[in-house]
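Removed from the display is one protein chain of the complex; every other protein chain stays in position.
Going by the order they are written in, the chains are A, B, C, D and E; count residues from 1 in each one.
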Amino acid sequence: MRIADMTWRQVESYLRRDDRAVLPIGSTEQHAGLSLATDIILAARVALEAAEPLGVPVFPGLVYGITPTFRAYPGTISLKVETMLRLVGDVLDSLAGQGFRRVLIVNGHGGNAPVLGFLAEWLATHPKVQVRLHNWWNAPRTWAQVQATDPIASHASWMENFPWTRVLGEPVPKGAKPMIDPERLRLMAPEAARAYLGDGNYGGRYGRPDREMLAIWKVAVEETQDLIENGWL
Amino acid sequence: MRIADMTWRQVESYLRRDDRAVLPIGSTEQHAGLSLATDIILAARVALEAAEPLGVPVFPGLVYGITPTFRAYPGTISLKVETMLRLVGDVLDSLAGQGFRRVLIVNGHGGNAPVLGFLAEWLATHPKVQVRLHNWWNAPRTWAQVQATDPIASHASWMENFPWTRVLGEPVPKGAKPMIDPERLRLMAPEAARAYLGDGNYGGRYGRPDREMLAIWKVAVEETQDLIENGWL
Amino acid sequence: MRIADMTWRQVESYLRRDDRAVLPIGSTEQHAGLSLATDIILAARVALEAAEPLGVPVFPGLVYGITPTFRAYPGTISLKVETMLRLVGDVLDSLAGQGFRRVLIVNGHGGNAPVLGFLAEWLATHPKVQVRLHNWWNAPRTWAQVQATDPIASHASWMENFPWTRVLGEPVPKGAKPMIDPERLRLMAPEAARAYLGDGNYGGRYGRPDREMLAIWKVAVEETQDLIENGWL
Amino acid sequence: MRIADMTWRQVESYLRRDDRAVLPIGSTEQHAGLSLATDIILAARVALEAAEPLGVPVFPGLVYGITPTFRAYPGTISLKVETMLRLVGDVLDSLAGQGFRRVLIVNGHGGNAPVLGFLAEWLATHPKVQVRLHNWWNAPRTWAQVQATDPIASHASWMENFPWTRVLGEPVPKGAKPMIDPERLRLMAPEAARAYLGDGNYGGRYGRPDREMLAIWKVAVEETQDLIENGWL
Amino acid sequence: MRIADMTWRQVESYLRRDDRAVLPIGSTEQHAGLSLATDIILAARVALEAAEPLGVPVFPGLVYGITPTFRAYPGTISLKVETMLRLVGDVLDSLAGQGFRRVLIVNGHGGNAPVLGFLAEWLATHPKVQVRLHNWWNAPRTWAQVQATDPIASHASWMENFPWTRVLGEPVPKGAKPMIDPERLRLMAPEAARAYLGDGNYGGRYGRPDREMLAIWKVAVEETQDLIENGWL
Partner (left out) sequence: MRIADMTWRQVESYLRRDDRAVLPIGSTEQHAGLSLATDIILAARVALEAAEPLGVPVFPGLVYGITPTFRAYPGTISLKVETMLRLVGDVLDSLAGQGFRRVLIVNGHGGNAPVLGFLAEWLATHPKVQVRLHNWWNAPRTWAQVQATDPIASHASWMENFPWTRVLGEPVPKGAKPMIDPERLRLMAPEAARAYLGDGNYGGRYGRPDREMLAIWKVAVEETQDLIENGWL
């Protein structure tokens, strides 16, 4: 259930019988020939498909994340780490104040990793609340399915090319790109990073058959759903 | 055009011929029997309908805003003022760094007013960029249309009850509520505010005929579009 | 009573019988041919004249405010929004810690508007305290009196030209200035704003007879006094 | 010359021939039987008497300072250290942006000492500006005069009892108080500090003849004036 | 070479021929029966042994890190994420200002991971500087050697038990502890975490023969040294 489809009374009623919530977070950033919103599209969708059958509400997602390295790619928006942590902290403060006790943050963007460190800090002052960060794409089962499909998988490669992240009229390039070296990339400022990355794909093919993608998606939804049900103390 | 439907190359190409962008901002908060996401639903939609015919891209909207007074209503998320200003500042920094020079922020939430004060501060260090905050619902022409329709219009009243903010199965209450006193409300902490506001409507009827609502919407879209076209130095 | 004319024992004694306080806030910024301190002079004076007959203490005023747009005018001091909010927050924390429960902030500067948004945030964690922001010059009765006197009234125009904001030897220009467009001004960085505003008056005459000014003043003091007495829950 | 008595054009004209400014800073806090505003009254007055004959403008003073230890005394307002440093930083940024190059901060409150450390940080990024913090009361010549008058001198003792810090109708206690131990005081939270300090005087007599006070004042004004004239590189 | 064994002239002289520096960071936190300073002891030592033969200076290490989950263990000091990031940022700003262009941060504490995200942000405004975060203990070659020695290796287990992290007179427990579940731990506030972790070891034996430990150490020093030499663009 999307919070956007609920009234406050419905949330109040829900909180009498349950205390879970899901919060998708992502990024708006270059994804080669895919949508600039790929990370939040995928996180929000996997969250919703997993939570809806359980009747757990999904809050509106955080569409911007931490992605300074891509700033030279037009359309990329990067938050400072401090901004992102404060944003997540404020959302959690509101949720905790209303009685939510188990929050699954479904993350679609690797650069949001500092949120994980912040959660430990936040939990230290909210001992009754559990918050879990779930990187949906590299959680164990999903990642295994990705690897089984094609071991060369990366940012903006086939692995993020789902029917719902494609941009109308944008052709899928043929062939595969050799993997970039992530350690080299980490040393680069935005202009250098863009020169190094070119179209933005980190490596691998640009697309794979929908049948394979939907198989991955199914695993990801199930794994996320399993966490919403069982991923708690 | 939604940035979510674009690749970075398309944005780069756009920036060679234009330098405008639209950013919707809103809030997730109680709206009586309407969607908790009413403010961002309306801001994002009016922004998109106004910008799309002009070919100006609309960035993903900020779904959370400043709304401490509603914190006792479940489902309401409130950002600290500092968090909101930093968030807006980071987004503008990214936009300015890529060549956007005219940004219309379409705001759907009165509580986000401190953003207006912050924009002057941000502009003082970015003399080549223009950023304009547009409260779509109380801009002159739209407000006149609202007043002509029914002068008792307020937060969570009929005035925000559009086909796209209604919640499935939630009946529209009959009758009208007397206007609350906004000055009294401002003195209240969240619990007192909730006791005072009851269902959350600030006053007026709960709904009006779609024909009237669509007439208001048409004015709002046109007024917003006019600003995207002509609201610059 | 000015806090500056009191000892701590007198404040302690006052707090045994009352819990109200008044805090003027303003700005130091260009006011065309009027004093750079116009905003705080007026706010502090209206506050004192209103509070003194009631025996309510007036704290020393905040002489600097948020005014980035005027930074190109020598003598203008602008605080960042965050600084101003923290400053107000610290003052309120001290007041609340000592037992003040009703605080009227008498504001003389439109640019301080983000304080209003911050108060809601502050009140959410101080449910026993009421804080009210009063823009003395555009409160309903005062503004009506201004409009009845001369409908073209603005920043640094006749409307702020009182015997106590005039600068010795500075002549009052003849004639009236056409109103500037505030929406255009909002898009401007400091240098552009100065070029646009010229002497700094936003529009209207530069002075009016003292008789008229004192009539406005009388209304403003009464309206402010009424709030100190009755403006609470 | 007080900035409050000037227009922006007068400041602009001044900046064509000089680049100095004076900024008084103080505190609003318990001063035993003296005015709660003692620190800013004295700093602002010594600043003005010193600067006026030189034609150097004195900006409105910062009336609140860092004084957490006195928070249990009603009427005391304490800023957080961060707030005070940002406040001073914002004021200096505005001054530097308009062409001021030599700023004397006349400080009336010992607790504002962290400002000194911050100035070094600020200067490191403003190599063309000189800012000097002057504790008027313990500068060498003034302190020598104080000591020559009565070596037992302290916060809220006779040493701050000037005709302009006395509170009407407040009698000057007879006798002298033994000096408190400042190192013990530093270990105390507000309640303990108040229990320890009693009326608030740190030690010494409560008043001395005006003749002696005016002699000290004369030295203080001269010493401050000397710094405005000669205290630069 | 330790900066602590150098004068500023020696650093200046070094900067004429090289631009690399090493900065160890760690934590002071529970390590079961090992030193509370284990993380910084190991990071600083591996850094020094790697850098010294190359003549690259090692700056004094950051002894405190981000470790909120261990706060219920006496002797543990935890920094807020923001504090840690600002600390690292200030150190890097100083280094960059003096001409260092390649900085290897040798990290000994997993909880410091948010620093990695911050580095991308810092680099985005310092395009001429390269900064690399090196988790010495789980870098590829060192981790392979750890795994080859004993695959059950974790926080405060044998894997951190070196001659230089042992505490005098503290016996090494016999036997091995089953691995804790890190995902469960992440959901816990400090008190729950302590109840769950008991002595603090995450799993595995408490010690292994020095011969094995020194073999791991050798690999770690070589791998770190290799990065100082070759780990740059």
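The working rule: a residue touches a chain if its C-beta (ideal position, glycine included) is under 8 Å from a C-beta of that chain, and two chains touch if they have at least 3 such contacts.
Just so you know, these numbers come straight off a predicted model, no measurement behind them.
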item: Which displayed chains the unshown chain touches; value: D, E
item: Touching the absent chain when the full complex is considered, from E:22, E:41, E:119 or E:146; value: E:41
item: Hidden-chain contact residue, picked from the options E:144, E:167, E:195 or E:214; value: E:167
item: Touch with the omitted chain, as defined above, among D:1, D:54 or D:113; value: D:113
item: Listed residues D:10, D:98, D:130 or D:224, member touching the removed chain; value: D:130
item: Footprint left on chain E by the chain that the document does not show; value: 3-12, 14-15, 28, 30-37, 40-41, 57, 59-64, 71-80, 82-83, 86-87, 90-91, 94-95, 97-99, 167-168, 170, 200
item: Sites on chain D contacted by the missing partner chain, in the whole complex; value: 66, 68-69, 71, 78, 80-82, 85, 111-114, 116-121, 123-127, 130-133, 183-184, 186-192, 231-233
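FYI, only the chains that are shown with their structure count from here on.
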item: Target chain D, source chain B, minimum contact steps; value: 2
item: Required minimum of steps from chain A to chain E, each step between chains that touch; value: 1
item: Pair of chains joined by more contacts [C-beta pairs], B-C or C-D; value: C-D
item: From the options C-D, A-B or B-C, the pair that copies A-E, where over half of the contact pairs coincide; value: B-C
item: Superposing rotation of chain D relative to chain E, computed on C-alpha atoms, to nearest 5°; value: 120
item: Centre-of-Cα separation between chain D and chain A, whole angstrom; value: 54
item: Interface hub residues of chain C, defined as touching at least two other chains; value: 71, 78, 80, 82
item: Arrangement of touching chains [line / ring / star / complete / other]; value: line
item: Inter-chain touch pairs (all); value: A-B, A-E, B-C, C-D
